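The complex is shown incomplete by one protein chain, all other protein chains being positioned as in the whole.
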Amino acid sequence: MTRQTWVLGEFATPQGMLGAVRHLRRLGYKNLDTYSPYPVEGSSEALGLPRSRVALFVLVGGLVGATLGYLLQYFCNVYDFPINIGGRPPHSPPTFIPITFEVGVLLGAFSAFFGVMALMRLPKPYHPVFEVEAFRRASIDRFWVSIAFAPAEFEKKHAAEELSRLGALQVATVVQDPASIQVYK
Amino acid sequence: MSSLDPTGPDVPIARLRARPERRLWRSLEELARGTAPAGPEFPPGASAPPEPSRRDFLQLLGASAALAGLAGCVREPPEKILPYTRRPEDVAPGNPLHYATAYALDGIATGLLVTSYEGRPTKIEGNPDHPSSRGAAGVFEQALLLSLYDPARARAIRYRGAGRSWRAFLEYAAEAVDLHRKDGGAGLCFLGEPDASPLMADLHERVLRALPAARFFSYAPLAEDAAYEGARLAFGRPLQTRVDFSRARVVVSLDADFLGGGPDRLRAAREFASRRVPESELSRLYVVESALSLTGAMADHRVRMRSSEVVQFALGLALELSPQLQGGPHTQLTATRPLHVMARDLLANQGRSVVVAGARQPPLVHALAHAINAALGNADRTVAYAAPTLPDMAAGPAALAPLVADMRSGRVETLVITAPNPAYTAPADLDFGSALGKVPHAIYHGLYEDETAAQCAWFVPATHSLESWGDARAWDGTVSIVQPLIAPLFAGVTHAELWAAFVGEGDRGAHALVQDYWRRQPGRPDFDAFWEEALHDGVVRGSATRTESVTPRWADIAAAAAAAAAKPTSGGGIELNFLPDSKVYDGRFANNAWLQELPDPITKITWDNALLLSPTTAGRLGVESADLVEVTLRGRSLAAPVFVLPGHADDVASIALGYGRTGLNEELAQGVGANAYLVRPSDAPWFAPGASVRKIGRRARFAITQDHFTMEGRPLALVATPRELRQHPERIEEQRAALPTLYDPVPYPSYRWAMSIDLSRCIGCSACVVACQAENNIPVVGKERVARGREMHWLRIDRYFSGPSALDPEVVFQPVACQHCENAPCEYVCPVNATAHSDEGLNEMVYNRCVGTRYCSNNCPYKVRRFNFFDYVGQRTQPERMLQNPEVSIRSRGVMEKCTYCVQRIERARIDARVAGRTIREGEIQTACQQTCPTRAIVFGSLHDERAEVARLHADERRYDLLHELGTRPRTAYLVRLRNPNPELS
Partner (left out) sequence: MATAPAPHDPLEPLPLVVGAPDDHTINESLFQYVWKPTGRGWWTVFLISVAGVCWFLTAVVVTISKGIGTWGNNIPVAWAYGIINLVWWIGIGHAGTLISAILLLFQQKWRTSINRFAEAMTLFAVLCAAMYPALHLGRPWFAFWLFPYPSPTRMWPQFKSPLTWDVFAISTYFTVSLLFWYLGLIPDLAALRDASKKKLQRVAYGVMALGWRGSGRHWHDYRLAYLLLAGLSTPLVLSVHSIISWDFATSILPGWHTTIFPPYFVAGAVFSGFAMVLSLIIPARKFMKFEHVVTQKHIDNMCKVMLATGLVVAYGYLMEHFMAWYGGNQYEAFVFRNRRGGPYAPVFWTMIFCNVVVPQIFWTRRARYNLVIVWIASVLINLGMWTERFVIIVTSLHRDFMPSKWEMYYPTWVDWSLYGGTISFFLMCFLLFLRFLPAVAASEIKELRAEMVHDQGAH
């Protein structure tokens, strides 16, 4: 793992945060992110995120589940061990529907939950930005913006200045070495 | 191993061998006390069984674990007994053998065929070759098996409570005989039950030869003395009446329950039923009675009246029918309308009708019946007479009085009691118990150490019928040799041995006694051949007594009739009726759980008897079912719960005998029901006027298997008259016509097992229920659980009351077991495939797969599935385990069970067929219920062969499906019950 750097800025309002992000993007900053206690309208647009892929996961998961559900019943009661049950035909689609549906929903839900976890790279209990004590308010009542830098194009002074100029209440920089990690104010 | 040698290691084998003719050993208790004289009381080979098979060995181990006393016995008796099958060499582990034997109830024998696995009797059927069984067996016969293995049976000979050996008793008996010789045996009395056994008659004579003054008494609480007295009145000598119901077009029963009771009930039921189907000319049954009996339930017309009024009715009938009796002072008789109609119907069927009188009725009624039959020319056609099979000896309660008097006055020094439990069954006013206390040397011989044993100095355990050698005679006189199926489980001797002890032959063994007797009989050139045939067939061919034609003594009858007519109808108050019980008989079966839990055919009460009242009378007395009342008759009173029974006569209370036992060892029987003997007068043993009924205020809890009497207008048990059948066949048609279905029919390539139940034939006797219980190892659950609705019977008999009035209901019985629906509702709701359909159409229950959701039971419209709410198997005692049918798996706690169409019998037939390389033949398989049914109401077979009887019945015009509209397509078909009412009365 190589050296990585985050420059963090704290804002009092979602509007301030969004404004900062838009401005930084105009300036050409990459790897921006916002942090807020609740989903802030327009942050996705501000960060210019593509459409989420969760929907696709759920669709696929649901369809696969339904198919498996039906095949399971078909295999057990029709193919592998057919028995005369009350004179009913072994393969009776109407009675197979409920379980088909349930398994479909189950796998759909799994793909939604674990899909989103995968997209968010969670669980990940530790993250360098947690090093900033003040960042704890990001989940309570403050709004943060972060810029991540690969070592190559690191120009922290400018980034930090930009953030303070954009009205950040405070700015912090987290530098992560393979060996150590420091926080600069 | 101790189980093989109950005496323990200290007894040298040589001494066991020394006296091989001795066939007895005593109980473990004595061994424990060490009071046992050494060995020689053991059956030959008791120490070394003839080549015990591995299975024997394991059984011995198992038995010895809990009950070493039993252990030695899981073997054939030592003497040679002959299997019924033609090829005795068949003996192979796992293959049952069938032995013919006989069981005598009140002295009259029914032929049995007992299934035995490696010497363990496991099932009883009727003997097809026996005249009064013809392959059928009743509830008592079916339940014999359980009493054989009853752990409460007595196990030791005792003198004043202390264990004694058989030899000790023999010495005692010898002394007694010597003492009595002085006065020719005047102080010696024998009290036995009526017994037709030739051997016993012979011993009787031999005792008399030795001790001419010795006296023999006979007692049975349900003895039919009146019938013989009636014959004496009518013909001048006692005769037995043999009715052939298969020839009678019109039957009038004067309080005669010939279907439910009586010595020849199985044959009577079969012959009667043969006339209740359209194939024959339909018979018509009129019944005059007070309490609703099985016969009354089958009646086309039933007249309720007090038992005491029946004589007047009979008189009226006789006057209309027999000119020879006319001209007496009978004018004040007010004949009712049904009487006239009956009379006309009888007149119209001279020679094809019969009037039968009930044993509960006084001799005059019997005499009048004889007179009517003679007048109608029925004699020698539908009814015949013959010398009594039973010895000519009064045996009713009245007959007991002189003996009791002598006992009181101390004229009886030695009393040998072989009658079952007289101290309990004797009428209260005789107070037999206390009289017994005055007899210095009382010897009681019985299956249990019961109320009587407690009063007697000596107690000698009796062998069970299935453990005994002996002989017996059927109602028609046919002789059967009784052969044991198993060596005595507990110490025990037979009647014959006990009596033989008084002619110095007590140590010869029952086998020798009976064989010697028959060897002495003339006309048997090749005795061994005769013996083998007799044992093999279970009957001695041609030994029936001839019938004889007799003419009534009109004058005597007329005189008696005049006397009776002059006498006013007996007094007011409530008339108390004493009835034989449908389950415990006179109380002797009280410790039999199968019978106690069997619902009474009419009331459906289990584990109880009740005081039966008509709705009207109950209303007048302000009582309802389950109210406890105090019945008082002649100063004696009794507390019993009331049961209000539709169809019961007004101002009459009926109660069944045989309950309220206090027997020391019969735990099951203790405190079950109320003891009606406590109020039974010896001079009026069947019905007595002037009883009073007082409400106590407390309530009892019945365990009733069917609380609801009516069909709610649903098409369940269908009844029709022949005319209705002709005019509206569609009414039946729509109960069987094919219903539209979305499913393709399931193909059944080979056998298609099916059953048909003819409601016209079913008399509700419930023998099938017990047979099913015995065949399928069905547990008994006890009163509390029955009351909760958890009885386990796979086959139940529904009893419905119908008709306009609850006072005179029409009764119909309907046996209901699993219907084996082709579209079974129980199957598709089971989540684990535990109940599914076989390719032969059986609705199969996979016990091992069942998890017990009980959904199948909910979805079964017939409610024939039974659930193991508790672990019932674990509760069985060691001896009870020995009667389990090894071909039927027992069910663990928490699984469903139900009728399987006796699949184990199907499989056995399949194996035999496969061995013989053929298919299963029609009639080769009989289900347990079908085999025992006296009326042949149940037929089983495969529909794939259209010549099969079951196929014919499924195509019958009377056939219908139960709850047909549900489209379950049951494999069990019902045939409409036919009623044949007299147009004049309906």
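A and B label the chains in the order they appear, each numbered from 1.
In this text, a contact is a pair of C-beta atoms (placed from the backbone, for glycine too) under 8 Å apart; a residue touches a chain by one contact, two chains touch by 3 or more.
Keep in mind it's a predicted model, so treat the numbers as computed, not measured.
Here the missing chain is touched by one residue of A:85, A:147 or A:175, and it is A:85. Contact with the omitted chain, checked across B:798, B:822, B:844 or B:887, is made by B:798.
The omitted chain makes contact with just one of the residues A:60, A:99, A:169 or A:183: A:99. Here the missing chain is touched by one residue of A:27, A:63 or A:119, and it is A:119.
Annotation for chain A: contacts to the undisplayed chain at residues 14, 33-41, 43-44, 46-47, 49, 52-55, 58, 62, 69, 72-73, 76-77, 80-81, 85-86, 88, 92, 95-96, 98-99, 101-103, 105-106, 108-110, 112-113, 115-117, 119-120, 122-127, 129-130, 136-141.
Although one chain is not shown, part of chain B still touches it, namely residues 706-708, 710-714, 716, 785, 788-790, 796, 798-800, 814, 816, 825, 828-833, 849-855, 857-859, 861-863, 865-871, 892-896, 963, 966.
By our rule, only the chains that are shown with their structure count from here on.
Distance between chain centres (mean CA atoms), chain A to chain B: 83 Å. By the touch criterion stated above, chain B contacts chain A in their complex at residues 743-744, 746, 821-828, 833, 836-839, 969. Across the interface of their complex, chain B is touched by residues 83-89 of chain A.
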